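One protein chain omitted, others in place.
By letter and in written order, the chains are A and B; residue numbering begins at 1 in each of them.
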Amino acid sequence: MAMENPTTTGQVPSLNMPYRTFWEKTRRFQVALLFLLPSLILFSVFVFYPLFRTIYLSFFLTNQKGLPTVFVGFDNFIQLFQSADFLQSVKATFLFILYTVPASVVISLFLALLANEKLKGIHFFRTIFASSLGVSVAAASVTWLFIFNPTMGVLNRIISLFGIQEINWLADPHWALLAVSMTTIWLNLGFSFLIIFGGLQNIDQSLYESSSIDGAGYFYQLRRITIPMLSPTLFFIMTVSLINAFQTFGQIDLLTGGGPGQTTNLMVYAIYKDAFVNFNFGKASAEVVILFLLILIVTLLQFKFVEKKVHYQ
Amino acid sequence: MMAIKRGSLYVVLILIALLLFFPIIYAFLVSFMSTKEVLMGHLIPKSFSLTNYIDAFQALPLLHSLINSMLVSIITTIGQIIVCSLAAYAFVFIEFRGRQFLFFLFVSTMMIPWEASIIPNFVTVQKLGWINHYAALTIPFFATAFGTFLLRQHFKTIPKELHEASRMAGLGHLSFFLKVVMPVSKTSLVTLGIYCFLTTWNSYLWPLLVTTDERSRTAQIGLRQLHAQENVTQWGVVMAGVVIVAIPTLLVLFLGQKHLQKGLMDGAVK
């Protein structure tokens, strides 16, 4: 070697950080903690503590103030599973998910594909398609309440044009959940559309160009390029819609109040009534725990079975 | 051939747009009708009189609830941007022990629906004496995993050399954050801002729980009351309320759609 070592290892202080105290060594951690502190405090108070508190409360009977009185073990849960009302609310929730989630995703995908065409004035249509994101649950529910109105509402007027007799949409046990689902789908479309459309726009145009050169038609491209490339987005929006569906409240409160005959008594609405109308925090907490577990299980199942079909780049 | 295809596309687009936008148009039209017209089931009002709007404002402190909603949404938006960008900064620009774990902790909060924590949260807010205060409507929403995640994705696209160049120039973390990271990330901050504004303005269950008096109600709860009060007779007035409550968010959405579309995608999937 052309170079010779001018110093031997012995002369060089081998310890790089001779006088660093613990305080100095964890310096970066402290700085990071400072930046994270607001979030950590808020998460602890409003997310983590309540989660454990809810689980705790679900094992107790509670008094009018919501304080735990008697430890009852799994009694709250056992009672829930023996209660027809609760089982009905679980059933209604799953039916509601079945009615709303696939329909929202499919319709928004269709809308996004339409909005992705290169046409004059397409921006206007994109805005319209996204518009329901700008309408609150309350405003939408009140509007649909009127649309569903048996005598004055526009829906019955339209179907009467076809000679179908009036339907009492929100008071008829056969129709109430469907009516709520319709409102929900409409409400969801804006957000789902925006996300899926964003996903479409992110697909590299050169993929289409090269497959066009190979002579692929629109539907071939849709099947072989668009859907696979879009699958992470579709998966994301499915997960989000699902979790949102589990948490539905406003539509129920304004449209049906859980009726008729409990058919639209979705879980969160049931929890609300148990907790804040009947002040039975113990029972409501048990319901929350079950809701949480259901969301967890369904999401995990979705990750396990659907995510495999997702093509990440 | 091309022309036919394009023509039919337009027909489809227009029909679908009408169908989707119908509830909004319908609410708008009904809001101008007299009670008699509503009862007769008209679709187009005879005249565009503002009586229903005046009645809506008189029936309730609607104006007050609008101001409440506006303030609550703005405060939450600003608070969320500050808190989430601070957290996102730490995750991207500071290498510290336990970063992975803390990030996992943050992401896991996405799995816990707000509804699942509503009972203890209500008690907490009660104990803090925040019932009927803005604090209850804003502070719990300052920290969100979604916002942190979205901003983190964007901060990660900032070249690390920018950070290094600033370090060599003698900038500390806080000034790098304020002078470089925040201005460079304007787009994603706007995205988060729009999204946060929309969701806060539109939230329903929590404001319903933590506000009990008229003066602290938000617009959504005002609408609920309007509907409860006027139910059978005054649909025109109720629809006027709907239009008033929906206009601010529709405006925000129309103005910010481009941002939202791009920014949300980046946060969601990448």
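Here is the rule we go by: a contact is a pair of C-beta atoms (placed from the backbone, for glycine too) under 8 Å apart; a residue touches a chain by one contact, two chains touch by 3 or more.
FYI, contacts and distances are computed from a predicted model.
The chain absent from the displayed complex carries the UniProt protein name "ABC transporter ATP-binding protein", chosen from "Ferrous iron transport protein B", "ABC transporter ATP-binding protein", "6'''-hydroxyparomomycin C oxidase" or "Xanthine dehydrogenase". Of the candidate positions B:9, B:162 or B:190, contact with the unshown chain belongs to B:162. Of the listed residues B:70, B:105, B:131 or B:184, the one in contact with the hidden chain in the full complex is B:184. For the options B:105, B:171, B:190 or B:247, the residue in contact with the chain missing from this view is B:171. Counting the whole complex, the residues of subunit B in touch with the unshown chain are 159, 161-162, 164-165, 167-171, 175, 180, 183-184, 186.
The rule is short, and it goes like this: only the chains that are shown with their structure count from here on.
For this pair, subunit A with subunit B, the centres built from the Cα atoms lie 15 Å apart. Across the complex, subunit B is touched by residues 26, 28-29, 31-33, 35-36, 38-39, 42-43, 45-51, 53-54, 57, 66, 111, 114, 117, 119, 122, 125-140, 142-147, 149, 151-154, 157, 186, 189-190, 194-195, 197-199, 201-202, 232-233, 236, 243, 246-247, 249-250, 253-254, 268, 271-272, 275-276, 281, 284-285, 288, 291-292, 295-296, 299 of subunit A. Subunit B contributes residues 6, 9-10, 12-13, 16-17, 20-21, 23-24, 26-27, 30, 38-39, 41, 43, 82-84, 86-87, 89-90, 94-99, 102, 105-106, 109, 111-124, 139-140, 142-143, 148, 173, 177, 198, 201-202, 204-205, 208-209, 220-221, 223-224, 227, 235, 238-239, 241-242, 245-246, 249-254, 257, 260-262, 264-265, 268-269 to its touches with subunit A in the complex.
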